[in-house]
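Heads up, one of the protein chains got dropped from this complex, but the rest are sitting where they should.
Note that the chains are named A, B, C, D, E, F, G, H, I, J and K in the order they appear, and that numbering of residues resets to 1 at the start of each chain.
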Amino acid sequence: MKKILVLNGPNINMLGIREPAVYGNITLAEIEKSLSSLAKELKVEVEFFQSNHEGKIVDKIQDSINKIFGIIINPAALTHTSITIRDALSSISVPTIEVHISNIYAREEFRHKSYIAAEAIGQIAGLGIDGYLFALRKMVSLM
Amino acid sequence: MKKILVLNGPNINMLGIREPAVYGNITLAEIEKSLSSLAKELKVEVEFFQSNHEGKIVDKIQDSINKIFGIIINPAALTHTSITIRDALSSISVPTIEVHISNIYAREEFRHKSYIAAEAIGQIAGLGIDGYLFALRKMVSLM
Amino acid sequence: MKKILVLNGPNINMLGIREPAVYGNITLAEIEKSLSSLAKELKVEVEFFQSNHEGKIVDKIQDSINKIFGIIINPAALTHTSITIRDALSSISVPTIEVHISNIYAREEFRHKSYIAAEAIGQIAGLGIDGYLFALRKMVSLM
Amino acid sequence: MKKILVLNGPNINMLGIREPAVYGNITLAEIEKSLSSLAKELKVEVEFFQSNHEGKIVDKIQDSINKIFGIIINPAALTHTSITIRDALSSISVPTIEVHISNIYAREEFRHKSYIAAEAIGQIAGLGIDGYLFALRKMVSLM
Amino acid sequence: MKKILVLNGPNINMLGIREPAVYGNITLAEIEKSLSSLAKELKVEVEFFQSNHEGKIVDKIQDSINKIFGIIINPAALTHTSITIRDALSSISVPTIEVHISNIYAREEFRHKSYIAAEAIGQIAGLGIDGYLFALRKMVSLM
Amino acid sequence: MKKILVLNGPNINMLGIREPAVYGNITLAEIEKSLSSLAKELKVEVEFFQSNHEGKIVDKIQDSINKIFGIIINPAALTHTSITIRDALSSISVPTIEVHISNIYAREEFRHKSYIAAEAIGQIAGLGIDGYLFALRKMVSLM
Amino acid sequence: MKKILVLNGPNINMLGIREPAVYGNITLAEIEKSLSSLAKELKVEVEFFQSNHEGKIVDKIQDSINKIFGIIINPAALTHTSITIRDALSSISVPTIEVHISNIYAREEFRHKSYIAAEAIGQIAGLGIDGYLFALRKMVSLM
Amino acid sequence: MKKILVLNGPNINMLGIREPAVYGNITLAEIEKSLSSLAKELKVEVEFFQSNHEGKIVDKIQDSINKIFGIIINPAALTHTSITIRDALSSISVPTIEVHISNIYAREEFRHKSYIAAEAIGQIAGLGIDGYLFALRKMVSLM
Amino acid sequence: MKKILVLNGPNINMLGIREPAVYGNITLAEIEKSLSSLAKELKVEVEFFQSNHEGKIVDKIQDSINKIFGIIINPAALTHTSITIRDALSSISVPTIEVHISNIYAREEFRHKSYIAAEAIGQIAGLGIDGYLFALRKMVSLM
Amino acid sequence: MKKILVLNGPNINMLGIREPAVYGNITLAEIEKSLSSLAKELKVEVEFFQSNHEGKIVDKIQDSINKIFGIIINPAALTHTSITIRDALSSISVPTIEVHISNIYAREEFRHKSYIAAEAIGQIAGLGIDGYLFALRKMVSLM
Amino acid sequence: MKKILVLNGPNINMLGIREPAVYGNITLAEIEKSLSSLAKELKVEVEFFQSNHEGKIVDKIQDSINKIFGIIINPAALTHTSITIRDALSSISVPTIEVHISNIYAREEFRHKSYIAAEAIGQIAGLGIDGYLFALRKMVSLM
Partner (left out) sequence: MKKILVLNGPNINMLGIREPAVYGNITLAEIEKSLSSLAKELKVEVEFFQSNHEGKIVDKIQDSINKIFGIIINPAALTHTSITIRDALSSISVPTIEVHISNIYAREEFRHKSYIAAEAIGQIAGLGIDGYLFALRKMVSLM
């Protein structure tokens, strides 16, 4: 049974502590918990990985080759600066959905450009935790 | 019981005919049918409106004031050119979620900018019909 | 006795409802009422037209050829996107004054450019209803 | 016998009245008359449609699906602002030729960009009514 | 009885001599005379100040603190280059209306940007002397 | 009987060999042959000149002063880079029509700008050989 | 014993009155007083000069040639617009430190560029009065 | 007694070796030594952290939550490319001062933009080691 | 006998002291002396004016109306920032020649744009004092 | 005998797996094997290092100070985003040659800019593994 | 006795015929005649060369190595597009003065940038034939 890798980028581990006005009060643990229960419901396996390190995220993507069906990724700030993660995703070319908790299009101009989106199936921004859950539903529908 | 207005912009009525490679084979009718059944499941009322006319979309948004809970809108090409629809949305200021069937970020540069997104809660792009369904789930969760 | 056409673009009909912080509480009806009384005082005839449709505004401009002395126009959001209205104005080439209720220069960057202004005598922005009244005074002074 | 649809955008109905210095004195009726006689000569059927409304032009394009061989379109000002018409054309994907009466490249900078051209076979600018006639000859040659 | 300061920037003193085609034949003296008579009519006091010196304009704005109700300012060319005057206006934060005799939007591109407008209530451009008179009427209406 | 000079720029001599997908299989010789027969039909004289050298094209334009009625020019890549040819055309100021075999607006961004078009009556792009033939018909209609 | 010239640009004289939210409540006099006492402590002489006039600031810089060791300058708004002050500083080429009371990088985009910084040793922004005091300490350390 | 974290980014560990013309001959150790002695003098605790790894800097910022009063950060090259560090700083929102040893405004254009500055109280550039010492004095004054 | 006004902008008074590498060792006095002797030779009267103040330069231009034949102006840094001086020149519209001692096109990018040049007959840059002398010769040739 | 360090950036370890259409089928191991044998032939020592981590690459560069003659680096995606690696290279200032397996100039626009190239002797792009081998030959020729 | 090469670029041979409104009625022959007589007066030798061919101009520059003292060049349209001529000038590095008959700064935007100026001592624009004569005087003064 193929796994779905849920990748979270820098500072997502600070959810619930960081800028509640922007990110709400939910913590990464709660997000992962919800995803686990939905995964169970949808009979799929999810694996979680969060890092503040671009390199570790790339390592993780590479290590997942042939082990995962798809990737749900919230690259956080690296969305706007990391061609490296874009290339990692394109190197293992599994279905990828990009998720942003906040509506990046209602924030600073430099958050309106994503290096990742063109390599993903699609992008969900601004729907909080539901973005992750919808992405998982979508991913499962592709399996 | 408040309604959710599902607004589709120009050429969405041509779904199933138009560029299947980009938009898939699903028709607008099928999308609306799926939304209706999900709405029934979630015990909410949905109203559908599609027009090739920016003016008619604005009229429809204005007419919905005090009659709807929220708007799910796929403004199609007008996403990138219509400050008018942006202002209409901000004039009745109800929760709004922007949906794009295709991954606009994997297409021409001029489709990467949205006048609407800053006025919406969030945006879903590239997840096909599921984008509408997830938007409806999200909207209902806000009611 | 030649008429002055007062044209209002999309969402101006929502004045009094829409974003009072930006547009104040006055309604379009009240603006037109004040204009009518000033017109009476200045012994000129005014005709009012508001539409959310770029096409209807263009139709109206064209229909007014040889029937009006001048146009006072608040194209609202179309100011920044409609070369079509610019060309309509230049096609009947009557004196035109552009009016904006809010100070567009204190708002988003994309509201700082007008396609219309170069075809008008001048522009009044940010003076609320007075902008319309001053425009009418000016127009009459040109008759 | 398949028809060729000749579509004219906003303000083209004002030809002969509007800016003779730029557009010459010929009227739309005269253009359509010349096209009709050429069509007769070339044994093809032409249908004419002009509107100041982007929406009506899109409706017309959509309605023509499976009824026409090709489209000759002068989108006028919408050439530079309407991704909507571009998408309508790509949705029914029939041979399309873009025509401009005036030499748009000798006018304001904002008229030098066309959203339509990339979806058309080609573009004729600055050759007055002959642009329409040449476009018709070309279209017939493709039938 | 609080005063309204009418500030004119560089070269406005050359009105009547300078580029009549752009600025008309009226002189600054005649403008100030009309304003004085309107002020009398509206029972308010106006003070006039014109300088070719950015520094003197800033000095004057600062000296007016607590002595004036508002400022009507035509910064002329400094409109487009002086953040200094912008900051002076924001430092005494009294109601300010920006006036331009000519329609700056129909002239060179570099005259389309104003550093002042965002600090003002609004802007009147292209209505000649009437711009000053309307600004005075507006200012009085705010007193 | 005044001549019409048909000028072709760099690499047009490689037609039929070069990128058939973009330029079709027709050769320059065939184009010139068609033009000759049309010229005969229209009782005008045409002269053909093709060069890979900007300098030779300029020489040719200059040498044609007082010997030709007009110029049909496909400057090919020089369209986008040669102010020199633009100035040569403006120096002998005869009616000029710019022709491109391929639809330059459907190709790389740097082919969307023409230094020549502003000095020409008009431009035909994307209609293959017909572009030359229509240009000749137009030129003759101006004689 | 060489002097250090402390130069303050337009509107800095309004400190304590102007936008306390941005600049705090301290007045220029208090800044100069603190600088004087620190100067005394560091056994150096300071001279203060503030003007709303770009010209007077340039005059002052020029007059200081051979009379001062270095310049601490807060050009205020002129930072972003005055190549003239830049050139004055480079003409007497004494050590210069640029100081801004507010964090210009957290304010409008047009305040993020400084013509002066490239001619200075360095820049301190956002540290209020301490910016001046640190600059003085640094300057003395260079003597 | 709350600590002040002194964070140095990539290549700062090479001070004294790297480009002495730009950075002087001082080493990071000497900087930290000076800071330690000043800290002792000012009766505050400082902690030093340098890394060539964006991820480790982010980890360190996050780990410092509730353990430090403020951060003095020289992000070096990451200043211009790391939205990730910006977000880490905003997630723990403690007073932050940005320090650059060299005058980044006198170097390449790409060093003139900082993602960090808007999240900091202020920025000191070009004052060598003193920048760190002044930042520490400022930080202590805020405690 | 009409005078020729030689206007020098900010910091030109520092010639001989300022950046000899860029401006050479010649002083403004020597320039004016050479101009005087050439003027004598050419039997014309020259008047010299130098100021660090944009305002005084504008005053001087205005005062010269009807008293001078033409202006030779080296606006120095104001060349690149002063629309005010441009407008002053256009207000008295006498023949004007712009002179720069150094080759502004071999220096920083921001010195490559002149607000003045479009209002002048022409521009001489990089020829040192000879630029002034040639400008005088040219001006006299126009008298 | 000085070593030559061959540094490969993120995702180069996926060669042979990643996008064969772009990168061919060769693996990093095969590249390093070829380099080793060429090194042997040229009697020099090579050391290989690949990491997905910008930080580790910087660490490695720094650790190599005084241990290596030069660096052959393929920074992959970091080429376009990492000023940090640029600064690391400039800090140890050994001869550096930049290598790209694919022709970055035939790919997306954002791959056309390199932060590294200005600090290197030169750059080889698009010659596959030969790029590395040529770089090694060149490096040896400099020893 | 070293020669001075006077180089004229494309279309300068059409002087007197081309756009008299822009270039006046003088012919190249008259310019060269005036230069010859001035050269005689100044006891220097001048050689004239005009070509419509960038390549021939480059050949000529190269052939002149060690045969000429300096170059007076009016590259005409190539000024704005030819890095090739720039490099030719820098390859023989003799004193060069750039001359333009018309005021290029009062014409289209694309004529405001010169690839040549940075390699020249200076530039004279807009002074007609005098530009050449002044350039010759200047060149002789350098001999």
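Convention: a contact is a pair of C-beta atoms (placed from the backbone, for glycine too) under 8 Å apart; a residue touches a chain by one contact, two chains touch by 3 or more.
Note that the coordinates shown come from a computational prediction; the quantities given were computed from them, not determined experimentally.
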Candidate in contact with the missing chain, chosen from F:61, F:78 or F:116: F:78
Chain not shown: contacting residue from K:58, K:73, K:120 or K:139: K:58
Missing-partner contacts on chain K, residue numbers: 53-56, 58-59, 62, 65, 81-84, 86-88, 90-93, 115
Chain J, residues in touch with the chain not shown (by the definition above): 97, 103, 105-106, 112-114, 117-118, 120-127, 130-131, 134, 137-138, 141
Chain F residues that touch the omitted chain in the full complex: 9-11, 13-14, 17-19, 51-56, 76-78, 80-81, 110-111
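Following the convention adopted for this analysis, only the chains that are shown with their structure count from here on.
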Chains in simultaneous contact with chain A and chain J: H
Repeat of the H-J interface, chosen from G-H, A-J or D-F (over half of contact pairs identical by residue number): A-J
Chain pair, B-D or D-F, that carries the greater number of C-beta contacts: D-F
Gap in Å, rounded to a whole number, between the CA centres of chain I and chain C: 46
Chain C and chain H, separation of their C-alpha mean positions in angstrom: 54
Numbers and ranges of chain J residues touching at least 2 other chains: 53-56, 81
Each pair of chains that touches, named by its two labels: A-B, A-H, A-J, B-C, B-D, C-D, C-E, D-F, E-G, E-I, F-K, G-H, G-I, H-J, I-K
